[in-house]
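Here the complex is missing one protein chain, while the rest keep their positions.
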Amino acid sequence: MTEPNQAPALLELANLTMAFGGVVAMNEVDLTVREGEIYALIGPNGAGKTTTFNVVTGVYRPTTGEVRFAGQRIDGMKRFRVTKTGIARTFQNIRLFHNMSALENVMVGLDAHHRTGALGAVFGMPWHYREERRGRERALELLDFVGISGRADETAKNLPYGDQRRLEIARALGTDPRLLLLDEPAAGMNPAEKQSLQELIRRIRDDGRTVLLIEHDMGLVMHISDRVAVLDFGQLIAEGTPREVQNNPKVIEAYLGAEADAS
Amino acid sequence: MLDDLSNQFLPSTVGGLAAGAIFALLALGYTMVYGVLRLINFAHSEIFMIGTFASLFVLTTMGVTGPLTGFALIGMLLLMLVVSMAAAGGAAVLLEQVAYRPLRKKGASRLAALISAIGASLFLQEFFALVVIPAVFDKAGRNTTGVPRLVDRDVVFTIGNANVRTDHIIVIVAAIAMMVLLDQIVNRSRMGRGIRATAQDPEAAVLMGVNIDNVVRMTFLLGGAMAGVAGMLYVMEYEVTQYNEGFVLGIKAFTAAVLGGIGNIRGALLGGFALGLIENWGAIFLGSEWKDVIAFIVLVVVLMFRPTGILGESLQRARA
Partner (left out) sequence: MRGDDVTNNGNTAAKSGNPFKLAGSQLDRVRDWWAKAPGWQRWIVYIGLIVGALILPAPWIGAFMSPYSDWTTVLFFPIGIYILMAIGLNIVVGLAGLLDLGYVAFFAIGSYSLAYFGTQYGWNFWATLSIGIGVTAISGVILGAPTLRLRGDYLAIVTLGFHEIVRITANNTDEIGGARGITNIPHPPDMFGTEFLFDPAPYYYLILATIVLVIIFSRRLEISRVGRSWAAIREDEDAAELMGVPTFRFKLLAFAIGAMIGGLAGAVWASQANFIAPTSFPFILSATILVAVVLGGSGNLPGVMLGAFLIAWLPERFRGLAEYRILFFGAALVLLMALRPEGLLPSRRRRAELAEGTGGMGSMGAEVAGPTSDPDVEVSSK
């Protein structure tokens, strides 16, 4: 494994607090994800992991603090702009466009960088057809990349559960992200599926993308992550290599101790 | 212009409060149904219209042709009130049964429910124009029906240059009394608790043993009865009605509900009066033919800048 600490920072949360009324979901969190690494965010339920995703993708505007992506401030940016700057995500409870085909789902992701507007489409401009054709090819490639190539024309909601998770990843990859956020991608998967998911995440990283991952499966986390951060009650209580985190007494107390050592 | 303002400000205020009282009563129905079902009860304006005709029916049957006074007037007003509330409340319950319940049972989309509501609204209007009005009142269904004067326009007192008349007082006092009553029912009674619980979280309410069907029925009954009161007061104050009398008034009442914060009972009261005043004050400058435009522009502006209304949304917070 390469030494990732030398790579430049891609995503930085600086002194970030997210409060909803009186409830503080994230409390003064500082966190840095470096280019090209697989970074895992773990912690008990309600620790603020999904909130972190929501803050990064622009769903929430942080109460205080900053979010920087590749050096640029993105907190307060519109959600679709965040996506266009290079952050894509999946959802804890799958949120595909159920009644669209798998291919169309990926096409929606690809459309993030397409330019054809209403006029181009209405008047059948050549660049519109070129974009559609290339989009279709690229979508098929992505479906193949995540391992569901035969399912392009199937309606999303008819896909088996594991394939829906893969399709979500393909849709997110469609937006060509530099940073991919995966929210519990292994939830509900059997060991074999988890194994191939693990490979998929590695291949995504090897493609030159950075992965930020929320996951409850400790085996998977410890196996593929370059670094791990632990959130508890909205506080960042530890950060480091999987080994360091595993041996951190605070973490054992807050989390691993409670859930039994799954690694 | 300034002359107009100083001459007309106080009279417009009185007129605005009377109009606002009726908006507020009608807004209650929208607000309660929206709070519980998240549905714009588009046919609520027809429930109001039924209320106006119920009052008219009382007046015709009792042979009222001119103003009454004393106990005769009070008795007549009470009779109209009871009949209008019963007719409108009953019609609202029936409406829920026929147009919304089947959809609710199927878990249909809210688009479907709203379209069904529009259908029910059109049906009720036409049913009155084609069947009820010709048969019961022996009049052409699509004409405006005049209503005999019931309350003399006696000036009770004046504020500046504004005459406050008996009918103004009846409208405003009756409306406020009804709303206080409703507020008490929703906040104090067991059924009211059920309504608030359902508005907050239908699933939890069911788990807590609330019978949703009863709650919904009761919501429509209460909202309908308030529309009945509005109809009765409207007939007394403006002395006209027709098969589509509720249409524009309904949109305005909905505006009032949004203005106060939809789902919020006290908000409806506040929104109703606010809209009545804004509309009448605005008419000083622009002329009364622009009243409706003023109301709708208020709606757009409110939704743009404060979509949760003056008091904020939701029934369960109505207590605050």
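When the chains are written out, they are named A and B in that same order, and each has its own residue count from 1.
By definition in this document, a contact is a pair of C-beta atoms (placed from the backbone, for glycine too) under 8 Å apart; a residue touches a chain by one contact, two chains touch by 3 or more.
This is a predicted model, so every value here is computed, not measured.
A.B. asks: Check the options B:Phe9, B:Phe137 or B:Phe247 and report the residue that touches the missing chain.
C.D. replies: B:Phe247
A.B. asks: Using the touch definition up top, pick the residue from A:Phe91, A:Phe145 or A:Phe233 that touches the left-out chain.
C.D. replies: A:Phe91
A.B. asks: At which residues does subunit A meet the chain that is not included here?
C.D. replies: Residue positions of subunit A that touch the missing chain: 20, 57-61, 76, 78-80, 83-84, 88-89, 91, 95-100, 104, 107-109, 111-114, 116-118, 120-122, 124, 128, 131-132, 155, 157, 171-172, 174-175.
A.B. asks: On subunit B, where is the contact patch with the chain that was removed from view?
C.D. replies: On the subunit B side, contact with the omitted chain comes from 38-40, 98-99, 102-103, 106-116, 118-127, 130, 247-248, 251, 254-255, 258, 287, 289-290, 292-293, 295-297, 299-300, 303-304, 307-308, 312-314.
Here is the rule we use: only the chains that are shown with their structure count from here on.
A.B. asks: Using Cα averages as centroids, what's the distance between subunit A and subunit B in whole Å?
C.D. replies: So the centre of subunit A lies 50 Å away from the centre of subunit B.
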